Every structure is written in structure tokens, then in C-alpha cells.
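Dropping a structure here in C-alpha cells format, bear with me for questions.
Apart from one protein chain that is not included, each protein chain of the complex appears where it belongs.
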Amino acid sequence: MTEFLRNGGRAAHQLRPVRITRGYTIHAEGSVLIEFGNTKVLCTASVEEKVPGHKKGSGEGWVTAEYGMLPRATHTRSDREAARGKQSGRTQEIQRLIGRSLRAVFDLKKLGERTIHLDCDVLQADGGTRTAAITGAFVAAQDAVNTLLASGKLSATPITQPVAAISVGIVGGTPLLDLEYTEDAACDTDMNVVMTGAGHFVEVQGTAEGVAFTRAEMDALLGLAEKGIVELMALQQQSLSKYELLPQME
Amino acid sequence: MTEFLRNGGRAAHQLRPVRITRGYTIHAEGSVLIEFGNTKVLCTASVEEKVPGHKKGSGEGWVTAEYGMLPRATHTRSDREAARGKQSGRTQEIQRLIGRSLRAVFDLKKLGERTIHLDCDVLQADGGTRTAAITGAFVAAQDAVNTLLASGKLSATPITQPVAAISVGIVGGTPLLDLEYTEDAACDTDMNVVMTGAGHFVEVQGTAEGVAFTRAEMDALLGLAEKGIVELMALQQQSLSKYELLPQME
Amino acid sequence: MTEFLRNGGRAAHQLRPVRITRGYTIHAEGSVLIEFGNTKVLCTASVEEKVPGHKKGSGEGWVTAEYGMLPRATHTRSDREAARGKQSGRTQEIQRLIGRSLRAVFDLKKLGERTIHLDCDVLQADGGTRTAAITGAFVAAQDAVNTLLASGKLSATPITQPVAAISVGIVGGTPLLDLEYTEDAACDTDMNVVMTGAGHFVEVQGTAEGVAFTRAEMDALLGLAEKGIVELMALQQQSLSKYELLPQME
Amino acid sequence: MTEFLRNGGRAAHQLRPVRITRGYTIHAEGSVLIEFGNTKVLCTASVEEKVPGHKKGSGEGWVTAEYGMLPRATHTRSDREAARGKQSGRTQEIQRLIGRSLRAVFDLKKLGERTIHLDCDVLQADGGTRTAAITGAFVAAQDAVNTLLASGKLSATPITQPVAAISVGIVGGTPLLDLEYTEDAACDTDMNVVMTGAGHFVEVQGTAEGVAFTRAEMDALLGLAEKGIVELMALQQQSLSKYELLPQME
Amino acid sequence: MTEFLRNGGRAAHQLRPVRITRGYTIHAEGSVLIEFGNTKVLCTASVEEKVPGHKKGSGEGWVTAEYGMLPRATHTRSDREAARGKQSGRTQEIQRLIGRSLRAVFDLKKLGERTIHLDCDVLQADGGTRTAAITGAFVAAQDAVNTLLASGKLSATPITQPVAAISVGIVGGTPLLDLEYTEDAACDTDMNVVMTGAGHFVEVQGTAEGVAFTRAEMDALLGLAEKGIVELMALQQQSLSKYELLPQME
Partner (left out) sequence: MTEFLRNGGRAAHQLRPVRITRGYTIHAEGSVLIEFGNTKVLCTASVEEKVPGHKKGSGEGWVTAEYGMLPRATHTRSDREAARGKQSGRTQEIQRLIGRSLRAVFDLKKLGERTIHLDCDVLQADGGTRTAAITGAFVAAQDAVNTLLASGKLSATPITQPVAAISVGIVGGTPLLDLEYTEDAACDTDMNVVMTGAGHFVEVQGTAEGVAFTRAEMDALLGLAEKGIVELMALQQQSLSKYELLPQME
């Protein structure tokens, strides 16, 4: 079992360069371009002063996500979902995952009867788009909450802690952190892990693409993921503190 | 942290009564009614002598699954998906999971250029429908393969090993095996685990519904799941040997 | 014109064995598995305490039906309508027929502003699915009404009389009662007849599949149908009286 | 039981004025405007030199129909089906009926591997649109066949006999021929009858809108329908002979 | 550059014979068959006493249009949009154009909170269907307004001036007025022009089908269009005054 050689000499336990750009577009309450290497996802957070039917009159808010991929975000062009007239199963799976992950760190009662829509659109794909989307959506959601705090619509933050996500996988017997596309295509096991700032799991989704994986392999992957998520949260924090883009409530 | 009281005095690590009825309907190559307590899923396996586009000319076969729920399988009636004109995200997620799980134990080259369609239709729901579907679909797939072997269309089985699935979760601090509906609705963490006969993981999907879960909790849940799946595989084996419904190849 | 030989030595004017199982599933207010030989249809009746738009504020209730067939209920697998994204013309025709037939024996004013949804799902098909569905749906509707009476939501039954249905047809010159699939495929004329307990017609739908039919043939078919429906109503009555499943109002 | 008073002093057994205009539009191989009183349906027959999948390579042709209603053909505007994105159950039921009725008088083998599409579009509705459509579609189909004969694409007609249709119903106890809209809305029983030139039935579709109907009432309705259809066939014949629009084969 | 020879010896700057038939169908508040040579479009105006969501509570009304083509309005049959389940891009473009054109001559405040639906259905197509539709829809809208005035629902007309439309194009170097189908198919430039009674432009849509067009060509086309529209407005006026179909307010 020789170690798999990664692009650019990346180590097995190393994240790709991560870049988080806040204020990437001007209209949304939160707008973040997140890059995991060549994967680029634009995450916007839009505040709407109403809730879907199942929350009406509950005093609680809602956080929901949609995911899309530009037709030529990928190596070969894929059909535009709007033109085909429906979202694929994969798209729906991913947007449900993003929504659940973000709701896990929101106190919906404190949000009040309003909705935060998180739109995660992949401009360029190279593996890990759903984990980049969750990690970037948290920053966008934080900016949207900051806007609500600054405008006095909220007096206390409904966000309980940070959330971030990373993919891990086993390629040629080696557990790798943050798979890029060629690794993802070659891997036997692919796992997406979502964790909170407290170091607990929100989602663990492991799939054997080739041979099934053992408990020991699973343990190794969870360890790698934990390491990566700690690093991502530091980057989220750094990004959110950087430019003081938005005035804060005291 | 007192132990949660389960219906019928069931222990935390105990499966509900499982019943596997082969030959439940007459037309399909494999037709299995599987019951996990009050959850009843009809799993049929249909053999089609052609493959979808992405497998044409590959010499390989395909195994795919569809999932549905009768409108009044549940406590309150839900809309019929055929009438609404689309399958929900949940439905698509589940049928993709069933398909991946079954393909994990198939050698598609040995199957030859044909498709096995697994239709899993929930007649009555009380939690765990997707895990019952995977467990039952394996038995139906085995019967369909037996038909192909008996007719001489296949000379060796393309099935490499059994596959089964179970849900586990944490309710009120207690890890429970095989959640029924009321437990599922109350749980903090819900995990679906799919394993092979060799004791390896095909899929692990853990979701924090309420508070996020720790690594220790995850370990406890995986242990419980492993125990349950070993028992399910014994029941699959027993069911497949019981009536010698179909002539076997030597 | 020699008499057509039927499966199992069935006489031309003979029904297949009919079995009506009440309480087949646990959640619905009425749940009936009806079997006409190898044809098996699960009919559930669900009570909803509201009415569709065109009945709002009218003081009247509504009775409506939906029909579906599991993909492998038939000899060869047919596409899942939910996956194709629409119900076929045949499905819509059948569910409209079931709805009209049941409404013919309901006093909608006495039902009050609530809806009874009848879901008829074919688990196994061998001809006559729509007539089995109507006959079984009546029993399910009766159980749902009994539930409403028992709970005090209704003080008098809105059901005015029983309704049942049967198919008849001419195969090789012989009028046959209750066609099974092979007979249906071979017949020149196919007629579905729906009648009330008073012996009157609710629906007569005759179709020449091959050569057109004469008035004399039509008369013969109507006579056969009448005979069959009288027998079906006796079986409905027997089934409803059997287990006293539900407490009755005096 | 006093006789129902009909518009314009029409007798119970009397058709509305029927007008059949051939060559109503210029592009179609057959184009007929048929009027039953205020009901106006444009029936076009289009020949296509290929067949649908289930007839490919069979040496047989196909005859199929589509039905539509202009949004303001009716008293109050109804939604445009193309805008809503689907055809109603009623529309599908009617177009299936028209297709079956026309196929009943076609020898598909003699038609050869080509399709005749019958488009029946209601310009103005006042009851009886489906029966007018069938009656007019036959004339359009005859013109299309004449075109094929004249061009030498066919050497013998595939049409075996005429087909026509009429509605009958019971209003206030009186059996009426050819219901107009207000009669249709008021009737207890509504029956559509399709017959061939030989006086045999192709379709009989009777529906109790209010109280169920007796065998005697059914007999009376069938008699009325037969009378009306004989008259319609005379009008079809007269129309087809009138202008010698198309050269005939000897 | 020799002058293109038009059917029937029509001059380059000459309209086809235009016929406007009011009261073509009986149910709609306005119903006009407009013919530009062989192009025949049925335009109905339906009044609905409510407005779409974006106008609710505004005190303003709405004018909207839908466009359709019967499947065999054209040389070869095209698919029925209702059967395909969606309107083509071309259809949507045209109906949006008709709607905008009519709204340009309506004072929506004076219309009050009601909607006028303009349905333009092409019975026979030979080029210029959208311009015929706009020209005919204006007459239908005027009739609908007259109905509202006559019934006292309106006390003053919300129509500010007439509107009409014509196509122009360059074929073989010659600017032509009112293109028929064969000209439209052969032309290099195709322009649809919508003008008001005051001689101003509501819409100008010029498209180079083959080679791009010069400013001088554009000027020539606009001049031709202006001439044609003046003639169309005289015909609209003549048609509206002709039979005094509807009582007028003084």
C-alpha cells in the first residue's frame, strides 16, 4: 500500500488552499465565494420576512438551502436543470444536506418568523462542492444575521455555533483529506462529514464506491475529517473577523 | 439518563419481529414482503434484458432501485407522488441509497448486459422503511438471480455476498436499535447503516436531528447496528433456504 | 361457436374466488384488500376534515379516488408513474370512474364538509382491477363512515346504498363474467358495469376491442353483469358483518 | 312526468341542426368543421408517413386522436391546458375515446405503416363535443384516405364502414337525444353512444349523474341513440358526396 | 435586384385581403376572427372580475394574452403543446408581445380591478400570425369594453387609442409589406411593428434571418409598416362601426 501521489505534492492529511471572499456580490444580505482549490462555490444568504406553511404562526423561523451547478462548471457540459425541467436526485440530496447542516446551528425560535435562504451555486467544480457549500454558507448566514442584528430586527444572534464540512476518502488504501475530482473518481470510500464548533457530528455520510470499508478505516477517516474541519473553522473565523464588513450590535 | 421505554417491552438492542415472505406476488422474478414490526415493504425484482444508455456495449449489467410509499401507508395521508407529478427529494434520496447498496454486492460484469429493477413499495410505515427495503430487496434480487441461473441465462451468480441495513438512533440519551416511528420522531440522532456479509460498511448515514452527536455516541451506534445486521442476515439466509422455492444450480 | 375454456374450469357466468380482507393496514380509517382471483387491490379510505375548493362553504362533503399500480403488479414491469412525472390517461380514466361510482351512493350533504379519499393501489393485476377497486373501495368507505359514526363526528350515515362493479366480455362469441387478463386480451367486447344495491346502473362502459357488438350481445352482457354484482354485494355484506370490527352507533 | 321543454321547441328525439363543412382549413389532408347546433368542432386529419414505436415493423398503420378546447369555447373561460402544462383527465378520456372509435372502422393492415392523426379542437361548446368530434373526425379521416388513394399511396381504402356518435340522456324523466349544455347539466343520466354503419356498438358509456338508471331507461336511451346515429350517418354520406372535393378511385 | 414576384400579383407595399369578423363565437365578451389572407386567428376577449396577485388591492386592472396554434394550422402537423406539457419559447414570446401591445393602449386604472384575457388561437397559418393576433385582439378587447360599458360596470372607456401590427421584411433585396409564409421563410430580414393610432411605436422587433440589415433598409421597412398599419386601423374602425353589435354609451 504505497501512498497515493496528490496534485501539487499535497500531503494526505492536507486541505487544498481555501479562500473565503465575503461580499462577493452586492445584493444579498450575505454573499461569499468559497474556494477549495479549484472548486468555487458562490453562497448567498437572503433574508425573507416570512416562513413556509409548516412554520406559520409558530413564532419560529426557517433556514433552507438550494444548490445548483452552472452547466459548464464541470469537465464536460451537463444539462441545465432549469431547461430539463427538474432537479436531479443528486441536487436534491445535496441541498437537503446543506439545509439540515445549517439548521443544526440555528436556534429557530431566536430567528423569529423569517426565512434565511442559502443559495449555493457552483461556478467551478473540482470535487468537494457540497462541503465547500456548507462551509461557505455558514459565513454567508453569519453575515445575514449580522445585517439583521445591525438593523435591529434581531437583538441576539440565533446562531449557536459554527458549522463546517469536509470530504475524506480512501484512495488506493490511503485515507485522504479533502478529495479533489480525480481522487473522488478513483476512491473506494467517500465520506462527507459535517461538524459543529463543539467538535460534534451533524452529519456523517460514508459510501463505499468500490469495496466496502472496515471499522478501522472509518475511524481513520473520521479522525482526518475532524482535523480538516478544525482548520476550516479557523479560516471561517479569520474571514468573519477580517474586514469588519458590517457594523455589530453591542 | 434513564433507559427509554420501548413499545412491547422491547430492549434497546433488540430488533422488532422481522418477517420475510418470498413469492408474495406472482409476476416478478423476485417478490418479497418484508416486515420490521409494523413496517411492511413489498420488494420486487424485475429482470430486463437490456441496460441503460451509460452501460450499453459495456458487457456489464445494471442494478437500480425505485422507492414509493402508498398514500395511506402513513398515519396521515400524504399526496400521491404520481398525482403531484414528481418524486420528493426524500424519495429520490432513498431510492438512490437502495440502488447503491445493492450494487455494492453485485459483480456487474458477471450479471451481463441486463438490468435488475428493484421496486420497494411501502404498504405500511412505522419507521425504518429504507432499511427494510434494502434488506428485503436483497432477498428479491437473490430470487431473481436464481431464476436467471435456473433458466441458464446465467451460469454463475453475480452476487458476491449478502447486504442488509438497519437504523439506529439515540433517544433520550439511550442508543436504540431499529427505530420505530415514534422513536424516530423523538430521536436526537438517527443513523442508517448498510453492511455486507463480510461485516464491512457499504453506507453509514448519520444525522443529528436535535443536538449533534459525539464520537463516543457514534461508536455505540455503529456497534448496535453491526449486531442488528448480523441478525438480519441470519433471517435472510433462513428465508432463502426455507421453501426451496426455486431450483438451484449445482 | 364453442364455449371458451376458462382457467380452472370456471363457468362462463362464474366469478373468480373473491376475498375481502378488512383492516389490511393499520393507519387508514378503512383499509381493505380485495382479491378477484389473482387480482389484488388495496383500497384505503382516508378521512380529511376539509373539502376541495369547489365545495368550500357548501356544507357538503366530497368523495374522491386515486388509482395506482405497482410497477411489477403486471406480467412485465411498467414504468412508475411518479418517476415518469405523470399519470397515464388510463390511470386518470379509472380513478375518475371510481370516484363517480362511490359518489353515486353518498349523500354529500349528510357527509358534512369533509373529504373521503379512496386510494386504490393494485398490488397484483390479472384483469378487472377497476371493478375490484370499486367493490373494495365501497367496503373501505363503509369502514371510514363507521369510524366517523363511532367517534360521533357523524350521527347518521351518508351512505345511501351499496355499490359494486364487475367486468363482462365476449370472447370467441361467448359472454363471460369477470374477465381475467388473458380473457381481457382476447375479447372482442369488454364492458365494465357499476350497479347500486337497488339494482340500478351507475356506470356502463362497453368497448368493442375487435368487432362491434350487437344489441343482443349487449343485453346478454348486462344480464351477466347484474348476476355477478348481486353476488359481489352479498360478499361485501358478509365481510362488513363478519368481525364487527368497529363499534356501531344505534 | 311532464315532457322537458327544449330550446327552440326541439322534440325529445330530435337532433340539433347538424352542419358538416369539408375543407374548412387548407393545410390538412382532411379538415372538417362539424356543428351540432351551437357546438362547433374543427376536426383535421393529418397523414404522417411513420408509426409510433409499438407499430414499427408491424406492417400496420395507426390512427390516433387528440382533443382540445379553446379557453373561451365555454361559458366562462377555462385555463389553457398548454399553459397549465398538462391535459386534464377529461381531455385524455375524450381523446382516447375518439381514437378507439375511429380505429374500430379502420383496417390498420390496409392502412400500411403510416399514422392518421385526428385533431379535434372545440371552437365553441354547447354540449356533445365528444360525439360531434367523432362524427366529424370520420369525415376528415375519409378525406385523408381519399387523398392517399388519389396520390396512389393507397390502392384500396382501409376504412371498413362509417362511424358516428351521439349523446342521449334523461332529464326530468324524459329521454332526450343530443343533449345541449343546459340539458347536460340538468340530466340524471348521460350516455354517449358510438355506432358503426352496420348498426353495431363501438362504445357505450352511460353515467348516472344523479340517480342511478334502470334497465328500461337504458333500453330507451339506446333506442334514441340508434335513431340519431342513423341520421348522422346520412348527413356524413351527404357531405362526403356533395362537392366531390377530391378525385375518387374507381 | 429585381422585384420579388408575390402571390396573386400582390404589390410589394400591399396588404393581403384583411377580413375582420366580430361575434365569431357566442360566449366571449369579444370574439373576432381576423384573416390576413390565408392566416386566420380567432381572438377572444374574456372579462374576469379579479386581478392577478401583483395587482391585488392596487385599484388597477390587468390585460393579458395567451397564444396558441392548432396542431394542423400549419403545413405539416406540429405537436400539441398541451400534450407535450409545455409552451414553446416561440409561443411565450408571442403571447408576451400581444399582452404588452394591448396594455400600451389601456389605462389600467380606468379598467378597475378586473382582467381582460385575450386568447389568440391560430386556426390557419400563413405568416403574420402574431401581427394578425394583435390587430384582432384590439377589436375583441374593444367589444369586451363595450360590454362593460353597456352593463354599467364601466362608465368611461379605459382604451386610450387603437393599436395594430404588421410584419415587413426584405426578400431578395425588396422591402415587402405583410409577409406570407413563403416570403417569411425566404426573407433576410423580418420585422414586426406595433403602432398606436397616434402613429407612434409600441414595439419594433427586427431580426436579420440571413445577412444583417442596414440603417437605410430599416428606415424603408419602418415606412412600409407605418403605411400598412394606417390601413389596418381603418379596417378595425370600419369593423367596429359596421353592425352596431353592441349598444354604446353616450
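A, B, C, D and E label the chains in the order they appear, each numbered from 1.
One rule holds for everything that comes next: contacts are C-beta pairs under 8 Å (C-beta built on N, C-alpha and C of every residue); 3 or more make two chains touch, one makes a residue touch a chain.
Remember, predicted model here, so these are calculated numbers, not experimental data.
Although it is not drawn here, the omitted chain touches the following shown chains in the complete assembly: A, E. Note on the undisplayed chain: of the listed residues A:D119, A:D143, A:E203 or A:E217, the one touching it is A:D119. Of A:L70, A:L108, A:A186 or A:V211, it is A:L70 that touches the chain left out of the display.
Among the residues A:R19, A:K50 or A:R80, only A:R80 touches the chain that is left out of the figure.
Touching the omitted chain from subunit A are residues 25-28, 31, 38, 40, 42, 44, 46, 48, 66, 68, 70-77, 80-83, 85-87, 91, 117, 119, 121, 123-125. Taking the complete complex into account, residues 86, 89-90, 92-93, 95-96, 100, 104, 191, 195-196, 198, 200-208, 211-215, 218, 222 of subunit E touch the chain not shown.
Here is the rule we go by: only the chains that are shown with their structure count from here on.
Following the contact convention of this document, no chain is adjacent to both subunit A and subunit D.
Touch-path distance (fewest steps) from subunit A to subunit E is 4. To fit its Cα atoms onto subunit D, subunit B must turn through 120 degrees, a value rounded to the nearest 5.
Comparing the contact residues of subunit C and subunit D by number shows a mostly shared set, over half of all numbers used being common to the two copies. Work out the mean CA point of subunit A and of subunit C, and you get 51 Å between them. Separating the CA-averaged centres of subunit B and subunit C is a span of 33 Å.
In subunit A, 86 are the positions where the chain touches two or more neighbouring chains simultaneously. Chain contacts in this assembly form an open path, with each chain touching only its neighbours along a single line.
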